[in-house]
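Only a single protein chain was left out; the remaining protein chains are all shown in position.
Note that the chains take the letters A, B and C in the order they are written out, and that residue 1 is the start of every chain.
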Amino acid sequence: MEVKKIKFDKHTVKKLLTLLMPIIAFGVLIAVFCIVVGAKGYKLDRYIEIIFNQGLVLAIVATGATFIYTLGSFDISLGASTLFSAAVGVMVYNSTHSLVVMILVIIIVAVGCSLLSSTLASVFKLPVFVTTVAMMSVLSAISATIITKNGGALGGISIPSSVVKPLDNMGFKIAMLVIFMALCVFVFEFTKVGRRQKFLGANPFCAKLTGISLNKYAIIAFVMAGLGVGLGAFLTLVYTPSVTPTTAGSLGMQILVAIVFGGMPISGGPRSKIYAAVVGGFSYILLDNILKILIQGNAGYGISQIISAVFFLALVYVASLNYRSKNLPR
Amino acid sequence: MSETEVVQENTIPLLEIKNMTKTFGPVVALNDVDLTVQKGDVLGLIGENGSGKSTITSIAAGMQKATKVESMRYKGKDWAPSSMLDALDNCGEGAHGIGMIVQESGTIAGITVAENIFLGELDQFRVFKFGPISRRKLNKAANEALEAIGITNVRGNMPMAALDFQSRKLVEIAKIMLKDPDVIVVDETSTALAHDGRQILYNIINKYRGTEKAVIFISHDLDEIMEVCDTLTVLRDGKIIRSFKKDEFDADAIRTSMIGRELQGDYYRSDFTPSWQEEVVLECKNLVLGDSLKDISVQLHKGEILGVGGLSHCGMHTLGKVLFGAVKPQKGEVLVNGTPVKNEAFAMKKNIGYVSKDRDTESLALTASIKDNIAIGGMEKYAIKNFLIWDPSEKKYVDEQINNLSIKCSDRNQTTGTLSGGNKQKVVFGKWVGRGSEILILDCPTRGVDIGVKQAMYQLMLKLKEEGKAILMISEEMPELIGMSDRILIMKDGEIKKEFIRSAELTDAEIINYMI
Amino acid sequence: MKALLNKQKAKTLGIKAAGTLAIPAVFIVVLLIICAAGGKSIFPTESSFANFMSSAAVITITTIALSINLNSGRFDFSLGSMAVLSSVISAKITGAILHGGEGSAIVMLLLCIVFGAIIGAASGGLYVLLKIPPIITSLGVTLILEGITYTITKGSYVTDEVRNASMTAFSGNWYYSLLVIVAVLVLIIYLFDFTKFGYKYKALKEGQKVSVNTGIKEIPNAVVCYIICGALMGVVGFINASRSTLINGGSLNFGSIGIMFTAFLPMFIGGFIGRFSNDKLGYLLAGISMAFLNATFVVFANEVTSSTQSIINAVLLVVFLIYLSNEQICKDLVTGKLFKKWYLVIKTKLQDRKASKGV
Partner (left out) sequence: MKKHLAKIAAVALTGAVVVGTTLGLTACSGGNGLPNIGDDETAKIGVLVSDVNGDEAKAFRAYYENYLEKQYNVDFTYTEALENAAGERAAIETFAAQGYHAIISLSASDRAMQIETCEANNLYYAVASGMLDDAQYEKYKGYECFVGQIGPDMTTEYEAGKAMGEYYKTTKNVSKVAIYGAFIPNPMHVYRAAGILAGLGLTYGGQSAMDAVVGQIFGDQGLTVSKISGPVTVSAYVQGFNPDVTFGEIGGAVATQPDAFLSVGMATTFFSSVFAGANVQYADIDSFTEGNVAQMSQEGGKLTYLAGKYASSIGPVFAAVYNAVHGNVIKDNGNAISIGQNYGVATTAEAAAKYQTADSGNNPIINKSLLDTVIGKDVTFDTFKAFVETDRTPA
C-alpha cells in the first residue's frame, strides 16, 4: 500500500473538518465538561459515571439503529419497543424468576417487534417511517396497559432490585457496550452484510441489479436494531429495575438527534459511520449536562434546550460543508 | 480560429466568447476557450466526454456560470444570462435569445405538457391583472406551440408522465422554439429521437440555416454531425483543437483531433467471420411481457457476441432485464446452463453480469467511491468464506480492476460521481468483469462514452469472447452492432423481426429496414 | 356525436365523484352503523357537533400544512411547536390588549396567523440558509420553538388569556370552525392551483433540478411554503387554544410533535382522493372522516379506552397504506380475481410437475 501525503489545501481542510467535526465536538464537550465540573468543585469521577449511565442505553440502541439509517430509512418506534420489551421482560421475570429467561425474552421481543415492522414494510411495500409511526403508537399503548394494569398503586412494574444489582456496575456495562459495539463494527465494517447495506443506502436500484435484496438486508438491519433495543431494554432494567409508561419515553427522538449529532448522514449510504451513535449519543448527553450545570432554575430548561438546538444545528452545518449541493437538500 | 473568420468582418458574430474558463473543484472543464458563432451557421461541436462541449454551450445558454471569462457577447452586447429562461428572454429587444435543448431530460414528469412549456412565464395566462391563472388559456397556447413545430399528437393538458421519451423531447423543443430564439443549442438530442422526431428537429435546423440565426449542434455521432453541420469545431480536454469547414470534413481527421492521437490498433473487430461455440449458456423461451416482449426466444452461445438492435422502445432493454432476472416475464422462462433464472442474485451466482443502459441510476452508486462500486460485485472473489471482508484483500481486488481497465482517477476512494462518463462505465465493467462473469448482458455499453474508451471497451469485449465468455450486447447504434456482433437480432414492437449473421457486406441501411 | 361526448364527460365526472367520495362515504357510513348498532347518536348534543367541526378543522388544516412540505420531500417535525408558540404569543398579546374583552377571538386568530407566518419564515429561512436536510433543520427548529414557548410561559399552561366569552363563542359554534375551514381551503386551493407560486411549487416538487435550471427560484418558493405552513399552524394553534381553553407551554424534548402523527392517515387518504379530484379537497374529506372517527370515540368513550383509540388509529393507518401500496392485489382480492390467478398459477405448477415426472 502506498502512503500518500495529506495536502492541507482548502479542499482537504474542508473535507477533514467535515469528517472530524463530530469527533472534535465530542472532544471539546468532554474538555468543557471537565472544566465546568472542576470549576464548580463537583466530583468529576462520579459525574463521568453518571454521564456514562445516561448515555449507555441511548448509545446502544442508536448504534443498532444505525443499520436502519444506513439504508436511508428511519425508525421512530425504537423508544416504544424498548419500553415494550422491558415491560414484557419484567412480567416474564415475575412469573418465572429466572434472569436468563427474562434476558432471552427481552431480546426475542425486541427483535420480534423490529421484525414485525420490517416485514410489514417489506411484504406490503409500505413506507418504513410511517409503519414505524404506527408501531410506536401500538407498542406504547399496549405497554401502558400492561404496566398500569399490573402496577397498581405503584404506577409501575418492577423486578426485585437484588436480581440486577450484581450487574449494576461499570465493568459489566462497559463490557456490554464494548461487546455490542464490536459486534456492530464487525458486521458493519468487516462483513458482506455491512458493505451491502451501505451500498443499498447509496443506490437501491443499482443494488437490486447487483443481486442485493433490499428486503433481506432491511430485515437484517432491523434485526440488528432489535438486538440493540433488546440490550438497551435489559440495561434499562439493570439501571432501574422498574418500568413505568414513561420509561424510555424520549429515547425515540434522542436516537435521531444522537445519530445526526455523531456525523451520520440522514440519507445513509457510503458515508454512514457505525461510531456516530456512540459519539453523538454521549456528546448529546454531555451537552445537556453542561447546560444543566451552567443554567439552573425553572426558566433555564427552555433556554438550555434552545442553546443545545443551536449547537446541534451549527455542528451539522459545519459537518455538511463538504457536501453542499447547488439545490436545496431534501 | 482563422477558419471560421472567413465571413465579412463588418458583420458582428451572433455569439462571441473569449477566453472562457470553467472549473469544477479541481477539474478544469474549460480552459481559456474562444468560440464564435456566425449568423446562418449550423455549427457542430464534437469531442469526447468531458471535452467541454456541453459546458461552454450551457454557459452561453444560462445553465451555469463561467469561472472566468474575458468577454461573452451576444449580438455585439455583453451577455451574462442568469438562467436558461433569462438567456431565452432577455436580449434587449424581445425574446430572441439562446435556447438549449439539453442532453438529460429537461422536462418535469409530474406536471402537464402545457405547464412544462410555459413554466416560468405564467403571467400571460392570468384571467385579469393579478388574477388567477387560466388553465384553459394555458392549454390552448401550449397546443398552438406544439402545432407550430409540427407536433399534433401531443396536447397541452396531457400529463408529461404519460408521454414516451421522444414526445417529451419534442415538448422540450416546442418549449424552446416558442421563444423564437436566434441561437438554438441541440445537445445530444437526436439520439433520443426516432425517425419522425428527428425529422422535426432537422426541419427546424434547416429553417435556421443561412438566415440571421444559428444552430449549435452537439453530438457524439460523427456521421450525423457531418451530415447536419456546415462547420465543425472539435474540443478536447477543455480546449478547442480544430475547426473544420464542410469541405474539410473527414471522419478520420476529426476522430484523430478528438482523441489527440491516431487510434492505435483496431476500433471494432477486424475479422468478419462469425464464430461461437456449440454450448448454449443462456437462453430464453417464449418470453411474454406486455407490449415489450411478445414470444421472444433467444439463445446465447459460449464465445459469442450476440447483438440485439432496434429502436429505443422495441423491447430490447426490457429483454436484457428479463434475462438477468430483474424483471419477471408474464410467460416463458430464462435458462442459464439449463436452470431457470429466479432473480438477480441467482443470475449472479450463475456468473451472469448485467450492465444497464441507465448508468447513473442503475449501474453505479454515484455517491459511493470507486472502491465501493467495484468491490460490491466481487465479494465472492475476495471475501473470506464469502462473508468476512478483509480490507487489504478488498483493496487489492479493486486496484487490480482499476489497473486492468486503466480507470483514470486520483485514487480508489474517489467518488464515482466525479468521474467522466467513460471512466464511470469502466468502473461498471470493472465490477462485472472482475468478478469473472461468464455471461455479460450489456445494455448500450458505450452510451455517452468517448471514442478512446469505446475502443478500449470493444477490445475488451473481443478479449472476453476469445476467453470463451458470452456477450449479449443491446445497442441502439448500428455501427457497433455491425462492427462487433457474431449475430444480430433486430427487434421491433416486442418481436424479433430478423436475424443477421456477421458478414463484411452487412450495412446500416439493410438493418434499419427491419427496425422501422 | 355531441351526446356521446357528453356521455363520456358524464362518465369521467361520475368516476371522479365516485373516487372522491368513496372512502369518506364508506368510512362514515360504517361509523354511523356502529353508532346505530350501539343505539347511540353520533352527535347527541349541539356542542358535540361544534366539537366535531373544530376537530375536523384542526385535522384538515394540519394535514394541509404537513402535506405542503412533505410532498416536496421536506419532512417537518416542527409543525406542533409552531402551533403552540404562535398561539402562546398571540394569547399573551391579545390578553394584554383586550383583557378578554369583545373581539378577543378574532384578534387572537389574526395574530396567530401573523406570528405563525413569522415563525414559518424563520424556520424556512434557517433551512435555506443552512442548506442541511430539512428533517434535521426541523429537529433543531422544534427544540428551539419549544424552548422559546417554555421560556415565555415559564412552562405553565396558558389559561386566563384564552378563557373569555369571545373564545367560548368561537369554539361553541360550529359555523365558526366551518368558516375557518372554508376560508383556508379556498385560499390554499387558490394559492396552489391558480397562482404562479402554485405552478412553480408543483414544478419544483416534481422536478427540482429541471425547474431550477429553467430559472425557477426555489429558495423563495420554499420559504413561502414554510410561511404558509406556519400561518396554517397558527390557525391550528388558535383553534386548539379555543377548544381546549388552554395552551400547554410546558412541552420540551419533542413533546410537541404528536400532532404531526395524527395527520399522516388523513394525508394519505387525501392524497388518494386527490387522484380523482383536488388533493386539498381530499384532505378536507379525510379530515372530516377522522373527525367522525373521533366523534365515534366520544360516543363510545366508556367502551374504548385511549390506548384502544391509538391502536385503532395505528391499525387504520397501516391498513390504508397496505391498500395504497397493493391496490391491484386488493381489488383483485375483492373481485375474486386473485383467487383465479392463484388457481392458475398452482394449476400450471402442478401440470409442470406432472409433465416433468412424465419425462
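Everything below uses one rule, namely that contacts are C-beta pairs under 8 Å (C-beta built on N, C-alpha and C of every residue); 3 or more make two chains touch, one makes a residue touch a chain.
Values in this document were obtained by computation on a predicted structure and should not be read as measured data.
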Neighbouring displayed chains - absent chain, whole complex: A, C
Of C:Thr151, C:Thr168 or C:Thr195, the residue in touch with the unshown chain: C:Thr168
Candidates A:Ile35, A:Ile50, A:Val123 or A:Ile179 - the one touching the absent chain: A:Ile50
Residue, one of A:Thr191, A:Thr240 or A:Asn327, that touches the chain absent here: A:Thr240
Residue among A:Tyr93, A:Phe199, A:Tyr217 or A:Tyr275 that touches the chain left out of view: A:Tyr275
Chain A residues touching the omitted chain (full complex): 4, 6, 12, 15-16, 19-20, 23, 26-27, 30, 37, 40-50, 52-54, 57, 145, 148-149, 151-156, 158, 161, 169-171, 174, 178, 236, 239-244, 246-250, 273, 275, 278-279, 282, 289, 292, 296-298, 301
Residues of chain C (touch criterion as defined above) contacting the omitted chain: 44-45, 47-48, 51-52, 55, 58-59, 153-157, 159-160, 163, 168, 172, 240, 243-246, 249-250, 252, 262, 294-295, 297-299, 301-302, 305-307, 309
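Throughout what follows, only the chains that are shown with their structure count from here on.
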Between chain B and chain A, distance of the C-alpha-averaged centres to the nearest whole Å: 44
Chain C residues within the chain B interface of the complex: 190, 194-196, 199-200, 202-203, 205-207, 210-211, 213-216
Partner chain A, residues of chain B touching it in the complex: 25-26, 324, 326, 343-349, 354, 356, 361-369, 372, 375-377, 379, 383, 386-390, 392, 395, 411, 431
Residue numbers on chain B that touch chain C, as the complex places them: 62-63, 82-86, 102, 105-111, 115-116, 119-120, 122-123, 132-133
